[in-house]
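Every protein chain but one is kept in place in this view of the complex.
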Amino acid sequence: MQINKIKKDMTEILSDVFDGATIMVGGFGEAGSPIELLHGLIDNGAKDLTIIANNSGNGRVGLGALIGQRQVKKVICSFARSAKGITFPELYNKGEIELEVVPQGTLAERIRAAGSGIPGFYTATGVGTPLAIGKEEKVFNGKKYILEEALKADFAFVKAETADRYGNLTYNKTARNFNPVMCMAAKTSLVQVKSILEPSEMNPEHVITPGIFVQKLIQVENPIIETNAIDEGVTYP
Amino acid sequence: MQINKIKKDMTEILSDVFDGATIMVGGFGEAGSPIELLHGLIDNGAKDLTIIANNSGNGRVGLGALIGQRQVKKVICSFARSAKGITFPELYNKGEIELEVVPQGTLAERIRAAGSGIPGFYTATGVGTPLAIGKEEKVFNGKKYILEEALKADFAFVKAETADRYGNLTYNKTARNFNPVMCMAAKTSLVQVKSILEPSEMNPEHVITPGIFVQKLIQVENPIIETNAIDEGVTYP
Amino acid sequence: MINLNTNDLIKGWDRNTIASKIADDLPHSSYVNLGIGMPELVSQYIKEDREIIYHSENGLLGMGPSPNENEIDLDLINAGKKPVTILPGGSFCHHADSFSMIRGGHIDYCVLGAMEISIKGDLANWSTGKGIPAVGGAMDLVAGAKNVFVMTQHLTKEGKPKLVQKCTLPLTGAGVVSRIYSDYAVLDITEDGFKVVQLNENITVEYLKSVTDGNIIH
Partner (left out) sequence: MINLNTNDLIKGWDRNTIASKIADDLPHSSYVNLGIGMPELVSQYIKEDREIIYHSENGLLGMGPSPNENEIDLDLINAGKKPVTILPGGSFCHHADSFSMIRGGHIDYCVLGAMEISIKGDLANWSTGKGIPAVGGAMDLVAGAKNVFVMTQHLTKEGKPKLVQKCTLPLTGAGVVSRIYSDYAVLDITEDGFKVVQLNENITVEYLKSVTDGNIIH
């Protein structure tokens, strides 16, 4: 029997997502954002979700749409004030969605830490700022640092460029961003990918996310381009 | 003026190595081991060195030769009991060289931490063993972890496969090993590389060590193959 | 000293002149992160005698200028989410590796805007204390870069000093700023106060003191 992580449709790949799950969503702005998986999650209907992402969604597509459907109770992100954000500000200003702000580098490192079996690490980022309040301090070589804890998730939703059936992934340019560390930090990583190659076509020197960090794949050959979709007034569902 | 990190010879690339320096040496066994740079260091003559590496050298070439020249006062490594080790055991059994043993994964992560501005992190590796003695403990979610501190160096000696003048590097197969994290953790990374490409020939998706982590390069087109050298009884100088 | 009538203000350097002063202070072979907005101008004033490598914290080292309309790739963007290009010798990496470059002290200079800078080098530039809080990479940059340069107007739009004894807004970092480039002066943060490195030719030290809420050393 051969390992084959490719699923046939959105229903299958999303079958075990549950109410109250914590989900990491890859992407920095729209680059690397798994819009079709997020739309699948709207159809799936899971609610009371905690979303870990860099941003909080644009317009009414992808993460913006999911939040608009009120499936999200909390967002953990570095930047929830996107130029084209609609749904998050709406709910936030009404007090109907929670927000935890994390510096971008600390967010990335907390996610990597979870994937690397490191429950906590020290960083100078945020020392002396409001985001250090309540965090343990420790001095190394005369300089003050704060303790940051690993940030893990039940699922990662990730967008990649190429994959093989083992789940080895490559990304396109800056669409790489948070995707590789999120694959590491989630119990189950769900990946939408533009093209699927034979394992022998993947150069082992060029794999960015090794298949060990990926559980399920689905091919989305022509993903939505968020900027264009928003400009055209596309909404989901 | 263009950035160009390529140096013309061993004397130039090693010019600022000093007595008492801490030097990380890449490689796992012979794969990725910068033998020619180490031989250059023998010619350079710097002494009282602390070496951070996975192993402690084989035969009387490379790191084995450097130790044999009594230029090293201390080795920090995970495995100092190589099948073909001669010089380290000789000095160690006479009490003439110090040894600090670090679990292999903790060694890699302490090096990465130094390169990533993380002064300390917690790990379960080593908990309850003699290597945890004297280390701070902390409980996360009911499980015990120990604090490990960043391990930095004045220099990294690294072997790569291809480079461009900016110091972008690729490696060959498992010769990658500790080299990328050591480039991150050293103030000055010195790299010996088989072939030098034009920057436009380096695919930005395939760079493993970005040039920001590399300070000096030297081309060594046909590096010594340690196994063969030892079998042939080669010694240095 | 505080709350000057903005009509009375002396006109200082324009933003292009400030950008060129910063550009002149970035040495050959530096790795530099330019903040979104005004700091982006700096790259236009780098002299021919040097090569600078630009880092964008979303996983791009060796960032080039904006693309032509027909070269736009929405997978190749900068930290401000605008389309950019990559130069030969550039590389892509993931977010944790990109912030290793920042946090690990590998970025030689970052240039950022400011709302307030204190005499101790504290910087406030991420939050007015109102609206949705959003920090992005600012805290990581000021904590990690070897040198933090601030590019700013000397006074707020309301005519209040931005250089202050103590910041009133939420901090981005404490004691992190190395040098301030304003329309009135270039100033270093020192133990004794804001130290004038260069003064705008239309400005007197007296005037500078009158628009700064903190000790000026000349």
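To keep things simple, chains are lettered A, B and C as they appear, and every chain counts its residues starting from 1.
Just so it is clear, a contact is a pair of C-beta atoms (placed from the backbone, for glycine too) under 8 Å apart; a residue touches a chain by one contact, two chains touch by 3 or more.
Source: prediction; values computed, not measured.
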Omitted chain touches shown chains A, B
Kindly state which of the options B:Ile52, B:Ala175 or B:Val193 is in contact with the chain not pictured.
B:Ala175
Among the options A:Ser56, A:Asn168, A:Gln192 or A:Thr227, which residue touches the chain absent from this view?
A:Asn168
Interface residues of chain B toward the undisplayed chain are 28-32, 54, 78-81, 83, 88-89, 92, 99, 101-109, 111-112, 123-131, 171-181, 208, 225-227
Residue ranges of chain A at the interface with the undisplayed chain
1-3, 112, 114-118, 164-166, 168, 184, 198-200, 202, 204-205, 207, 210-213
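Everything below uses one rule, namely that only the chains that are shown with their structure count from here on.
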Please categorise the chain-chain contact pattern as a line, ring, star, complete graph or other.
complete
Using mean C-alpha positions as chain centres, tell me how far chain A is from chain C in Å, no decimals.
30
The positions of chain A in contact with two or more other chains are 109, 123-124, 171, 173
Residue numbers in chain C touching 2 or more other chains?
86, 92-93, 96, 99, 102-103, 143-144
